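Note that one protein chain is taken out, while the other chains of the complex remain in position.
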Amino acid sequence: MSGTKQLQSSFDRAVADGFVDASRKLEGLPGYLGVVFVDFQPGRLRAEMEVRPELLTPFGNMHGGVLAALCDHVLGCVCYPHMTRGQWAATTEFKLNYLAPVSKGQVVVEAEIIAMTRATAVVRIEARNGDRLACIAQGTVLIRDPKE
Amino acid sequence: MSGTKQLQSSFDRAVADGFVDASRKLEGLPGYLGVVFVDFQPGRLRAEMEVRPELLTPFGNMHGGVLAALCDHVLGCVCYPHMTRGQWAATTEFKLNYLAPVSKGQVVVEAEIIAMTRATAVVRIEARNGDRLACIAQGTVLIRDPKE
Amino acid sequence: MSGTKQLQSSFDRAVADGFVDASRKLEGLPGYLGVVFVDFQPGRLRAEMEVRPELLTPFGNMHGGVLAALCDHVLGCVCYPHMTRGQWAATTEFKLNYLAPVSKGQVVVEAEIIAMTRATAVVRIEARNGDRLACIAQGTVLIRDPKE
Partner (left out) sequence: MSGTKQLQSSFDRAVADGFVDASRKLEGLPGYLGVVFVDFQPGRLRAEMEVRPELLTPFGNMHGGVLAALCDHVLGCVCYPHMTRGQWAATTEFKLNYLAPVSKGQVVVEAEIIAMTRATAVVRIEARNGDRLACIAQGTVLIRDPKE
């Protein structure tokens, strides 16, 4: 990636650690999905979730909306350690392709910042289930200053 | 839309009614989100959900993943009344643009089949919150025959 | 569309007319494709092109890249009459679905601004060939101030 050096220097480890800790007690949608952040590196975030029976459709596959929500979630979160404290990340758009149905086990999702400026970031995502890719995504985050 | 006539004739009202009824007792992800189908017409589906505090992020806006999951959900469901019973709809890809933050009230989402063949459908979606568009999306559904 | 009123009042007819005129002598990629702007309205642009044999692939269908380039082109151009003179529109992302092959006749493409702020616009596009939709697209434009 062009900009790797810049991501190295802008990475705030304390913010990353705070996100990892917080993800263990998350409420709301990420809590319902059971998304846990397991590793933050400059420009990268890895998250995991268990495929609970409750998340399956009547056809026995995990609801696609779970992966969509998961992608949306990591898209924004991967940016925080590279932002000024107080700023917030708003996903403005993303696109995903589903590659294989998921029915059990764990989903491991990796988000990678492909390009980042002060106002915007483009992120690419891969979600795996066992040794198979379950979906890939790419999208844009707008970085906004604190609301007054 | 080209194909409107075809959507009129292929529309199975009983299947549509079954989906509307089922959406009122949905479990799993759609149940957690509180998505209720309120109107099915040939090629169209309207669904609604309430913005519960639990679905907001710490910044006070509804988690984008809720809209993403919602879009994924209606993308597939709008096709069922036009499919042969036993077939299932698998969303293979979609893309969405977030247009305005949502913080309260109701989200009303409309899905419209733009093109449909026996094996595939392309669907466009608009989600509104009050009088504002919250997001727009478009994506593809593959229609699959029953697993043996 | 929310924001219709705003698009009415921000529309600069002289800029629109200038684009229509310029499109008749365009060089570069739009000239090669033969894209002509035929109607500009607040928030809307209609363009047309002829399907020349040169644009077909060896399989007899028009190269998909023609529609992709066409979508990219109108995505940015539809915004200009709503921008301050000197600003420029940069497409930052878009997504398209091809719905039917095109092999002859004319392609008519309609771009519509779905949401617009001072810094960004989201645009939806439909391209038709005869009475069939050939592709639909949606994407984002960043509006930038003049380079110094």
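All chains are identified by letter, namely A, B and C, in their written order; residue positions are counted from 1 within each chain.
Methods note: a contact is a pair of C-beta atoms (placed from the backbone, for glycine too) under 8 Å apart; a residue touches a chain by one contact, two chains touch by 3 or more.
Keep in mind it's a predicted model, so treat the numbers as computed, not measured.
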{"item": "Contact partner of the left-out chain, one of C:72, C:112 or C:126", "value": "C:72"}
{"item": "Residues from subunit B at the interface with the omitted partner, ascending", "value": "92-93, 95, 120, 140"}
{"item": "Interface with the unshown chain - residue positions in subunit A", "value": "1-2, 95, 97, 99-100, 114-115, 122, 124, 131-133, 136, 138-140"}
{"item": "Interface residues of subunit C (partner: the chain not displayed)", "value": "27-30, 32-33, 54-57, 59, 63-66, 68-73, 76, 88, 90-98, 101"}
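In this text, only the chains that are shown with their structure count from here on.
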{"item": "Centroid comparison with subunit C (C-alpha atoms), farthest chain", "value": "A"}
{"item": "Intercentroid distance (Cα basis), subunit C paired with subunit A, Å", "value": "33"}
{"item": "Separation of mean Cα positions, subunit C and subunit B [Å, integer]", "value": "28"}
{"item": "Multi-chain contact residues (two or more partners), subunit C", "value": "95, 140"}
